[in-house]
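Mind looking over this structure? Questions follow.
One protein chain omitted, others in place.
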Amino acid sequence: MPSIDDYANNVEIQWCPGCPNFGILQAFKKALVELEKTPDQVCLISGIGQAAKLPHYLKCNFFNGLHGRPIPVALGVQTANPDLTTVVVTGDGDCYGEGGNHFIHALRRNPDITVVVHNNEIYALTKGQASPTTPQGEKRTLQVKGVDIEPLNMPAIAILHDCAFVARGFARNIDHLKGLLVEAIQHPGFSYVDVIQPCITWGNRPISWYEDRVRELGEEHNPKDKDAAMALALGDKDEFPIGILYQSEPKDPFGHRYRDAVTDGPLAQMPSLSEDQLHKMLSEFKPGAGRFLD
Amino acid sequence: MPSIDDYANNVEIQWCPGCPNFGILQAFKKALVELEKTPDQVCLISGIGQAAKLPHYLKCNFFNGLHGRPIPVALGVQTANPDLTTVVVTGDGDCYGEGGNHFIHALRRNPDITVVVHNNEIYALTKGQASPTTPQGEKRTLQVKGVDIEPLNMPAIAILHDCAFVARGFARNIDHLKGLLVEAIQHPGFSYVDVIQPCITWGNRPISWYEDRVRELGEEHNPKDKDAAMALALGDKDEFPIGILYQSEPKDPFGHRYRDAVTDGPLAQMPSLSEDQLHKMLSEFKPGAGRFLD
Amino acid sequence: MEDLNVVIAGAAGEGIQTVGEVLAKTLVAQGYAVFTWKEYESRIRGGLNSYSIRIGEAPKNAPLFKADVLLALNQGAVEKYQDLLKEEGVLMAQEEGKEGVIAIPFEDIAKKEVGKKIYANTVAVGALVGVLGVDLETLKTVLKQIFSSKGEEVQEANYQAAEIGFERAQRDCQDMCPWSLPPRDNTYFFVGGNDAIPIAAAYAGCRFISAYPMTPSTGIITFLSKAQDRLGVFAEQAEDEIGAINMALGAGYAGARAMTATSGGGFALMVEGISMAGMTETPVVVVLAQRPGPATGLPTRTAQGDLLFAINAGHGEFLKLVLAPYDAKDAFQKTVRAFNLADKYQIPVILLTDQLLADAHYSYTDFEPATSASYHLADPSEIDHYKRYHLSSNGISPRLYPGQSAHLVCVDSDEHDEQGHITEDLSKTVPAMVEKRLTKGEGLKNEVAPPEEIQIEDAEVVLVGWGSARAAILESIHLLREEDVKVGMIHFTELWPLPDYRFPENASLLTVENNATAQLARLLRSEFSLSFKENIRRYDGLPLTGEYIRRQFHAQHR
Partner (left out) sequence: MEDLNVVIAGAAGEGIQTVGEVLAKTLVAQGYAVFTWKEYESRIRGGLNSYSIRIGEAPKNAPLFKADVLLALNQGAVEKYQDLLKEEGVLMAQEEGKEGVIAIPFEDIAKKEVGKKIYANTVAVGALVGVLGVDLETLKTVLKQIFSSKGEEVQEANYQAAEIGFERAQRDCQDMCPWSLPPRDNTYFFVGGNDAIPIAAAYAGCRFISAYPMTPSTGIITFLSKAQDRLGVFAEQAEDEIGAINMALGAGYAGARAMTATSGGGFALMVEGISMAGMTETPVVVVLAQRPGPATGLPTRTAQGDLLFAINAGHGEFLKLVLAPYDAKDAFQKTVRAFNLADKYQIPVILLTDQLLADAHYSYTDFEPATSASYHLADPSEIDHYKRYHLSSNGISPRLYPGQSAHLVCVDSDEHDEQGHITEDLSKTVPAMVEKRLTKGEGLKNEVAPPEEIQIEDAEVVLVGWGSARAAILESIHLLREEDVKVGMIHFTELWPLPDYRFPENASLLTVENNATAQLARLLRSEFSLSFKENIRRYDGLPLTGEYIRRQFHAQHR
C-alpha cells in the first residue's frame, strides 16, 4: 500500500514559496495514495509553464513535453499503454491557449485520461501576461490597460460536449481537491478538473479574495443534470462553486474498437508481423490474387 | 450600383458540377450586390479546401492562405484596413479541425469580420476523410467502420461565448442564405454563418435528404433569446433549422481602444515616426532623463 | 521488346484511375513488368489528368512521357496530351476524329450494349487490351478478382463490356496497332510506394500512426486504418499535424513504435515536435511526402524541394536521420531501417518521399525484406538504478517505457539531468547532455550507407542524385552512353548524417534534382570539398525522366 512518502522525491521545487500550486501537489499525492496507485502505475504528462513543472515534484513516470501539447502526448501514451493511469497536468495558457485545439478535440474522443488545469488566469512562467481565462478588465504585463477581450469558458464547452467528468477545484482546499482527483481518475473516459490556483506573484488579487468566493457544492447539485451543470459553469464570474459539475452518461472510451479487435494490453508487448504474414500479404500484390485490402 | 456581373470573373470553377458550393457562391454575389459593395471594398480570406477556393470565383480582393489559418489572416487584414469588408470563407476541416484554436479565440476578440463555413461534414478536397462535424457512425475514407468520435458543435460554442451573430444556412436555399450573409456582414463584430453544404461526391447522403430536414426559422424564434438559440444549436442532429440563431447584445469590437487612441483608418496611411519623435524617445535612454516608458 | 508506354488521359472522375489500374493489373497478370505513375490536378471532378503505364519485359520502374498509345477520355485530353504521342503512336478517343484515331464510344456502348454507363470503363480497358494484343482471358481473370464480390450479374456485364471493347478495338486497329503482348512466364510483384511504406511499418513493428490528411501522404494512414484489424496498427486521424506528431511521440515514449506521415506544410507544423523528439530522445518515424512548395504550392504534383528543410528541421541542435528511398521496394527496406535506427539511436527519422514515389506502382521480381525488426528497448531486470538519460560513452542511454517495470521513466523537453529532471547546472550537466545527444551521431554516421555507384570507373561526368530520381538518372545514363557520352551515377538515399565518402577525383560532377536550387549540391558542398558544374533541375511539378535529363544535359553541357 503506497504512502505519501512513496511519492516524495528530493527535487527542489521551483515554485514561489506559498504558491497554491503546492496545494495541488499535495492533493495529487493524497489522491494517488487513496487510489492505492504505486508510482510506476502513474504517468503524468505536462506541457510548459509553472503548472507543468508539477510532474518533477512527484515521484512517478512523466513526460514533460512542449508548451501546449500535453494532451496529444497523453493520447499517445494512453493508447500505447492503457494500463497506466495517465494524467495531464497543465496550465490555463498551456491547455486553453497554445493547446486549445487539442483540448476541444480530446473532448470528442473521450480518452480515458484525466486533465488537471492549474487555472491561475495568467501566464505565470513568462511573467504575467493575460491567459485565455483572465477576466476582462484585469491588468497584465502585456495588457497594461486591462484585458480587452472575453475569457474562454472551457468547462462550459466541455459540458456542452458531454465530457465524461467535469469538476472545479480550489488549490487551497486540498482535501476537497484530493476527493475530486480521486473521482476524476477513477471515472472512465475523459475527466477534466479545472483548479482555481491564484498566482500570488503576478496576480492582482490575494488568495483570500478567492477563498471568500469559493463555495463547495453539496447534495443540492446533481452532476447528471446538464442544465444545472451548465448554469454553474456559466455563473457569476466572481463566484467559484467547486465540486463535480458534470458527469455524462457512460460512453465508449477512445480506441474501444481497437481494444476489442486487436489487443487491450500495452502495444509494446504485441508480437510483430511474422515473415509468414508478411509473405501472405505481399503475395496479394501479385496478379491473380487480388489486393488484400480492397 | 454594383450588379451580379461585376462580381463575375472568368476563372474556371473547379468544383464538381452540381455541388451545393455553387449555391453559396451565388448567395455571396447576391448579398454583395444587395449590400452595394463594389469588388474593391470586399476582401475574402480563405484557407485550403474545396470551400476555400470560393474567393477565386468571385471578383474581389482575396487572400487564399494556408489550410486552417484564414481567421488570423482576417484579423490582421481587418485591423490593418478596417474600411474593408472582410469575410472568411472556410470549410469544416479548415475552420474546426486545423483551425479550431483560432476560431475559439476569435470568439473572444469579437473582430468585425464575417466567417462563413461551408460545412459538408467531410474533408472533400483530400478525398473524403471525416471532419470535426461528421456525425458519429458515418463512414468516411479513413473511417471505414464509421466515425467513432463525437462531432464538435461550434455554433453552440459560439453562442456560449456570446458571439455577436450566429446563423445557419443551407447552400441550396440561395435567397435565404443571401439574406443571412447580408445580415451577417452588416452586423458589427464577429458574425458566423455555418452553411450546410452536402458533398455530392464523397458524402453518403443525397441532397434531398438534407432538403427534407431543413426548416427555415420564422418569427417564433427570437435570436436575442440565448437559451432558445442554444436549444436550436444543440437540437436533433438530423434536423436543420436555418436562420439567425443568435445575436448578442452590442459589444466593443476588437481593437476599439486603438481605434479611439491612434487612428481609425488604414494603418498603411499613418505617417511613420518622425526623426524628432525618434530623438526625443532616444534621449530618454540617457541618464538624467529617465526611461520614457517606465 | 522495347518498352511500351500507354497514357490514359481525361478529367478527374471520368475513370482514368480505374481504367489504368485494371489495365496495369492485366498486364502484370500477362507476365509483364509494369510501371505506372500519374499526374493530376488538385480537384475532384474535371481538369485534365493522366495515368501512364510503362510496359516491358524487365522492370525499369521509371516514368516515360512519350506515348505509344494515348487513350483520351475527352476532347480536352486529346488537345492537351496529343503531343505526347510518338509518330507511330495510336490515339484512342470516344468520338470520331482525325485520320488514324481509333474511335470507340465507350459510354454509348456501355449504355446501349451492356445496359449501364458505369461499364464504360471496362469497355475502355477491353479496347486497350485489344489494341495492345493482350489476351482477353487475362483481363477477365483480373475482372473476376475485382468484381467477384459484387455478384454474378455485375461480373458478367463486365465480361461483356470487356469483350465488346476488345472486339471493337481489334476491328478498328487494322494495321495501326503492331503490338502483341503474349503471355509470359513472369509473376512480378506490383506495389505502390504508399503501399510499401505501411506494410513495411507493420512488419517493422509499428503499432501506432497518427496523421492529418495531406496529399500525397494520405495513402499511408488510409492503408493502415483499413488494415487495422489485420495489421494491428492503431491509426488515428489527428485534429492537426501538431497533434499528430505529439500523439506519435506519446506512443513512442510509452514503448510503441510510432509514426506519422505528412507533406510540406504539415511537416512544417511538426518541426517543433521533431525537435522535442531530439531532446527527449524519443524514437519516431516521420514520412515527409514531398510536393512542390512553398506554402500550399501544387498539392498533387511532385518535387524534391524539402531536402535541406528536412535536414535542418527543428530548433536547437540534435541528431536526426534522413532517408530518401528511391522506389517502393527501397521504401520498404528504408521504412524497416527507419524504425530500427529510430529505436537504436532514440531519434527522429525522416523518410523523404515524394508524389512520384507515393503514387507510382512498381514491378519487382522479388520482394524480400532485407532486414527485419530489431528492437532496442532495455531489459529492466538488468538495471538497478534506472536513469533515463544515463551518460554512456556512445551517448545511448537505456530506454524503458513507463509501466514496463517498477523503474520510472522520466522524460523532459527542458534540458535535463540523467534522471530526466530540469537542470540549470551549466557547468557540468548541460554541456554533457549536449555532447551525449551529438555523440550518438558518431555511431549513426558509421551505419549510414554510402551512395550507390554506377559506371563511375570510366565516367567523365558523374550525375549525382538522390531519392526517387534514381530510375530516371539510370535511364539517362543508358541513353547518354548510347551516344557515347561517358556518364556515371552516384546516388544517395541516406542523406543525413552523410557517410564518409570519397568522390571520384577526375570526373566532373553535377547533381540531378527535382527542385530549383540544387539542394543536394549545396549539401554536398558543405560536407565534402566539391564543386559542381551546372546542375540539372526540374521544377515544374513533373517527375524527372531519362529523356528529360538527356536533353538538359546536352543543352547545358555542350
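Letters are used for the chains, namely A, B and C, taken in the order the chains are written, and counting of residues starts over at 1 for each.
One rule holds for everything that comes next: a contact is a pair of C-beta atoms (placed from the backbone, for glycine too) under 8 Å apart; a residue touches a chain by one contact, two chains touch by 3 or more.
As the structure is a computational prediction, the values presented were derived from the model and not from experiment.
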Omitted chain - touching chains that are shown: A, B, C
Residue among C:Gly56, C:Gly265, C:Gly467 or C:Gly488 that touches the chain left out of view: C:Gly265
Residue among C:Gly31, C:Gly293, C:Gly443 or C:Pro504 touching the omitted chain: C:Gly293
Of C:Glu95, C:Asp229, C:Glu424 or C:Asp500, the residue in touch with the unshown chain: C:Glu424
Touch residues of chain A, complete complex, unshown partner: 14-17, 48, 50, 66-68, 97-98, 100, 123-127, 129-130, 132, 141-144, 201-202
For chain C, the residues touching the chain missing from this view: 41-42, 47, 242, 263-265, 267-269, 271-272, 275-276, 278-280, 292-299, 301, 303, 305-306, 308-309, 311-318, 412-415, 422, 424, 426-427, 430-431, 434-435, 438, 515-517, 519, 522-523, 525-527, 529, 531, 539-542
Footprint left on chain B by the chain that the document does not show: 11, 14, 38-41, 43, 45, 48, 53, 55-56, 59-66, 69, 71-81, 83-84, 101-102, 105, 255, 258, 261-263, 266-268, 270, 272-273, 275, 278, 281-282, 285-290, 292-294
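The definition used in the following text is that only the chains that are shown with their structure count from here on.
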Rounded Å distance between chain A and chain C, as computed from the means of their C-alpha atoms: 39
Between chain A and chain B, centroid-to-centroid distance (C-alpha), Å: 31
Sites on chain A at which at least two other chains make contact: 101, 105
Contacts with 2+ other chains: residues of chain C: 226, 239-240
